[in-house]
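Excluded from the complex is one protein chain; the other protein chains are retained at their positions.
All chains are identified by letter, namely A and B, in their written order; residue positions are counted from 1 within each chain.
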Amino acid sequence: MNMRFASVSIWVVGLLFALLTPVFGSPTMVDITFRTCSLVVLAVSWNLMASAGLISLGHSAFFGLGGYAAILAANSAGTPFWLSLLGSLVAGAILGLGLALITGKMRGIYFAITTLAVSEGLRVIAVMLPDLTGGAKGAYLIPDNFPGAFTVNLAMGIAAVGTCLIAWAISRSRYHFAFRAMRANEGASQMLGLYPLKYRAAITAISGSLASLAGGVEVWHGGYIDPALAFDLHITITSQIAPILGGIYTLSGPVLGAVATTLIGDATRIGLGHIEGASLLVFGLILVGCVLYLPQGIRGGIVQFLDWRSGRGGASMPVPADTRPR
Amino acid sequence: MLKITNVAKSFGGIKAISDVSFEVRPGQFFGIIGANGAGKTTLLNLITGYAPLSSGTIEFEGEPIHGLPPYRIAHRGIGRTFQITQPFAEMSVRDNVVTGALFSRNGARRSLKEARAMSEEPLRLVGLTDQADVPAGALTLGGKKKLELARVLATEPKLILLDEVMGGLTWGEIEDLMSTLRRIHAAGATIVMIEHVVHVIVDLCDHVFVLNFGRELFRGTPQDVVTHPEVIEAYLGKPLAAGADA
Partner (left out) sequence: MTPLLELSNVRAGYGHSLVLQDISMSLQEGEIVCLLGANGAGKTTTTRVISGLLSTWSGEVRFAGENIAAVPAHRRVDLGICLAPEGRQVFPNFTVHQNLLIGSYSKTARRRRAEKFDQVYSLFPRLAERRAQKAGLMSGGEQQMLAIGRALMGCPRLLILDEPSLGLAPKIIIDVYATIAAIAKLGLSILFVEQNVQAALTIAHRGYVIANGRIAASGTTAELQSTPLVQEAFLGTKTAGTDRAAPGSARVSAH
């Protein structure tokens, strides 16, 4: 019961932190929180798909589409900030649904490659339609409707909190059962009456709209978008590194991972930025180390540590490292 | 209840099932036996929509079900276990069974709490209550076979298709599971069972269908089947047939 109270408290403090930093934080704090919240949205979104057995290698597709949806709505129709974000959400959901329908029963590597192709395809389309998107030169947000930096920062905080709440609600619903069953064995789950396409479409739509929302807020934050920025492979990669680092298929893992990735990235950049390439190298080494020594992610490491401290789980028994079936 | 008419299935020119017809009536306990590779599991895959028919028809409660996807066949009230067990390995044993209760034909109206409560009975029936919180992947083979059955029971099927549920079980466990199956049958379920443990078929089934090289070899009561010379020749083998009477 104590553990439960502690973890709920940490959640509440963390989410309040995301909402209150734009109000009270220093400019540096606001900046770090903004980037962390953006990654939280992407990481939780990626993890939602992964938990249904759908490994996305194209999360930048949603992110970029969300960015373009917001900027096009704002520039061409003068749509106000919050309404343009709704546009991002809808665009992401439609792309997610489309992805579910295209991929049908595809799983594993086939699904992953399709998402990669979709992302790359969207990037090419953005380059090929200069009249609409500004092409390779990119597009600037017309500053008329700019709601102010505070509102944009707050919006990302709200997006992160909302994303976590959605993930939490899913984890307590029948969807949680459907996704785990599909991840384990889509064929066998059908014999229990589960219609996989329905749940696949639901999760890709939810996950897609969330990632698009992050892209939408980002474009208001930066005021500029171009195809290379919007559909950057880097976004795809960080949105899966964070959940893997934090603890894949869990609720808190992607959030812990997003915080850790942002902090490690900043620390190496500030500490080693003056040596060419060194910060990325060290960042990479830290990630490799984490994957090697924390196979269950940061969350798994914490759980293990707490188990060990409270002396539960047969800690009196010396357990050799390699007792897992190989 | 289940009517199979002139069903055939070929895989790339190789005939796995040719011209099989039989009918299972409500309340029957129907056995299917045959050598490894005779087409028994293929037949179950055809009935449950995992593979399309090459020709023929399959009807359930008077309506054709061939061509339907597996989840819709499950919603009609057909449940099946898999010979090669297919547990959701990372989920707990209980959550595996809860999944069955949630997505079956009545599952949509059921809350998570109700589904949890519903999982108790199947777990108890197969004797997995003590291991309910273990990840399903950690069960022994016999445990996974029992889980297959529990998961199907949670979908409240009218017709249950069992594909070698006794494999990997010891004598004592087989006895337990047989009495469980008798109870399920007595409670109104119709059961079709593929099994290699011959005495189980003889004790439980009222009608046995023998497949050999994808064709019907023989059908009749269990006693007729185990004494039929062709069945002994093709399936039982001589030494064990003598021992089977003991």
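Note that in this section a residue touches a chain if its C-beta (ideal position, glycine included) is under 8 Å from a C-beta of that chain, and two chains touch if they have at least 3 such contacts.
Everything numeric here is computed off the predicted structure, so don't read it as measured data.
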item	value
Touching residue (missing chain; options B:95, B:148 or B:164)	B:164
Option touching the unshown chain, where B:8, B:35, B:51 or B:89 are the choices	B:35
Chain not shown, touching residues in subunit B	33-37, 83-84, 138-143, 164, 167-173, 175-176, 196, 198, 234-237, 239-240, 243
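Note that only the chains that are shown with their structure count from here on.
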item	value
Chain centre separation (subunit A, subunit B; CA means) in Å	43
Of subunit B, residues touching subunit A in the complex	48, 50, 69-71, 74-75, 79-80, 82, 86-91, 95, 98-100, 102-105, 107, 112, 115, 151-152, 154-155
Subunit A to subunit B touching residues, read off their complex	172-174, 177-178, 180-181, 183-185, 187-196, 249
